[in-house]
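One protein chain is absent from this view; the other protein chains keep their places.
Chain lettering (A and B) follows the sequence in which the chains are written, and residue indices restart at 1 in each chain.
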Amino acid sequence: MQYSAEELSELLNGMVEGDPTVAVSSFSKIEEGRPGTISFLANPKYAHYIYGSKASIILVEHDFIPQEPVKATLIKVDNPYVAFATLLDIYSKSFRKKTGIDKTAILGANVKTGTDIFIGANVVIGDNVTIGDKCQIAANTTIGDNVNIGNSSEIFSGVHIYHSCEIGDSVTIHSGVVIGADGFGFAPQQNDEFKKVAQIGNVIIEDHVEIGANTTIDRATLGSTIIRKGVKLDNLIQVAHNVEIGENTVIASQTGISGSCKIGANCMIGGQVGFAGHLKIGNNVRIAAQAGIGNNVKDNEVIMGSPAFYAGDYKKSYVFFRRLPQLVKRLEKLEEKDKNKS
Amino acid sequence: MQYSAEELSELLNGMVEGDPTVAVSSFSKIEEGRPGTISFLANPKYAHYIYGSKASIILVEHDFIPQEPVKATLIKVDNPYVAFATLLDIYSKSFRKKTGIDKTAILGANVKTGTDIFIGANVVIGDNVTIGDKCQIAANTTIGDNVNIGNSSEIFSGVHIYHSCEIGDSVTIHSGVVIGADGFGFAPQQNDEFKKVAQIGNVIIEDHVEIGANTTIDRATLGSTIIRKGVKLDNLIQVAHNVEIGENTVIASQTGISGSCKIGANCMIGGQVGFAGHLKIGNNVRIAAQAGIGNNVKDNEVIMGSPAFYAGDYKKSYVFFRRLPQLVKRLEKLEEKDKNKS
Partner (left out) sequence: MQYSAEELSELLNGMVEGDPTVAVSSFSKIEEGRPGTISFLANPKYAHYIYGSKASIILVEHDFIPQEPVKATLIKVDNPYVAFATLLDIYSKSFRKKTGIDKTAILGANVKTGTDIFIGANVVIGDNVTIGDKCQIAANTTIGDNVNIGNSSEIFSGVHIYHSCEIGDSVTIHSGVVIGADGFGFAPQQNDEFKKVAQIGNVIIEDHVEIGANTTIDRATLGSTIIRKGVKLDNLIQVAHNVEIGENTVIASQTGISGSCKIGANCMIGGQVGFAGHLKIGNNVRIAAQAGIGNNVKDNEVIMGSPAFYAGDYKKSYVFFRRLPQLVKRLEKLEEKDKNKS
């Protein structure tokens, strides 16, 4: 299928600059632009690629002013990345989704399924499960008893959801995710052994959450582990029992959140960050990758390091950490002089 | 089902303070206590919640003395957390376990199964496997040839156990765990390529071990990777080939243990800790989250940092790391004075 610059501009509410009849049928990155494709410029660091790019159409911001002639037709839009994402979305949704329940899928007693759903081969679903309209559940996935899944959610192959968990609408769960495994709770006993604390709570995943491959979200001891609306979790993240993650917070890969942490809304948390247990993290907090969080964090803070503190200060301290050998020499020189004087 | 304070007190070998006839049918956290539930107070930080709590019964320590009137009936016990765990355990075991072998489970040649077991849908079991009494093996799990599993072990859905591994009694293995994958062994060759070293050992999991979701435990090159009795492993932990973890050691999420490490008994190891290969870690060692362990560690040490050293010293050094910019200013001031003098 082909789209002209004019058609795309209309779709994206943009403004064409250049030949409006030029047409594209695929996508490319600006640094690898090929004829017949559309590309985009969002990061100014990539601006120099636009002059040599062979892409036929390039999405740019409204205030973009070329410093040299550009061969491509430009479409000026409010946010080129979002506009490009819109087109990718339309493209990826143009593939027909699978529907129907595979004959090898195994559904327990009293399973309610909505319309227009797909359940793949060897999917195993427990008793008293509800699956909303337009859900896609891929092969070899296991869903425990009493699980509820809303509408339009997509669960990839090899996902394991334990009993009694709640999944909202338009949730995406990638392969290997485990939702609702027992929280890590053990009571120490006098003989040095540990007694398991039964975990009788559940996990609630609200609407529009995306969960990356092999991420684990443990069920609560009591009550619920809660992932609020719009949260995006990358791969291999650990979310312990009774954690709550606020709306639209984004967390990068391999971060670990210990039990009973309450993380605010709209936070951006880097990869491999670790949170100690029972912390309260505010809204709009930004945390650098590999940080270690041992204390509560207020709204809007930007932190770094392990243990973490204000990122600006951390960077300053780290500059001097790198220079410690020279600083020690300077100290020694002063000591030497002092010794000679006395 | 309802239990009175009197009945529970008898069960827990406790002492009632307040109305012994008040009854509960569920559980709550002390900070969210609801009528008709039982709660507990273990952490003194939460003590202030007891005065406003609406829980009907609260478990407290024998020496707890209220500072204000408490509405709830108290049951005084030796260890409120352990007592609460006991009740949760009784509650969670009151649900009838599934039994039988699902008709879609695939058992290889010469598989011996004990009494009172459950094997779920699409479980695939290899040849010459032994499964003890009262084991529960959930859907979509794969068990290789020559695996032995003791009595009363529970394996959740989507677990993968490679051939020839040994699982003890009362072991709990959560979804996504991989036991017995090849250790990461490659011999460098002259052409910059690596030659795989075949891993012909196995993994031995002793009794009462719990293994969290998506944790991986590699088989030994030769001999066995061994997880001793009572060890508790959280989610997403990496245990490399030929590692041995001593009895009742507890390890938090996302920690990684390199090949041939020998970790002692009764250690408490935080999350995201990394161990270099071939280390010997003593008994009763405590390691803070995110530590990096590059050397052997003696019994009873408490360490922190990457590379890790004595935690008390690490904290002191870190205080001055935070103050480095000010310290450098003080150094510069002395240098300035010195310069002016000379």
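The rule is simple: a contact is a pair of C-beta atoms (placed from the backbone, for glycine too) under 8 Å apart; a residue touches a chain by one contact, two chains touch by 3 or more.
Model, not experiment: these values are computed from the prediction.
Touching the missing chain, out of B:131, B:226, B:240 or B:297, is residue B:240. Only one of the listed residues, B:34, B:54 or B:160, touches the absent chain: B:160.
Mapped onto chain B, the interface with the missing chain covers residues 106, 122, 124, 140-142, 144, 158, 160, 162, 176, 178, 181-182, 184-187, 189, 192-198, 200, 214, 216, 218, 221-223, 236, 238, 240, 254, 256, 258, 272, 274, 276, 290, 292, 306-307, 309, 313, 316-317, 320-321, 327, 330-331, 334, 337. Mapped onto chain A, the interface with the missing chain covers residues 27-29, 32, 79, 81-82, 84-86, 88-89, 91-93, 104, 120-122, 138-140, 156-158, 172, 174-176, 208, 210, 212-214, 230, 232, 234-236, 247-248, 250, 252-254, 265-266, 271-272, 289-290, 306, 318, 321-325, 327-328, 331, 334-335, 338, 342.
Everything that follows uses one rule, which is that only the chains that are shown with their structure count from here on.
For the pair chain A and chain B, the distance between C-alpha centroids works out to 26 Å.
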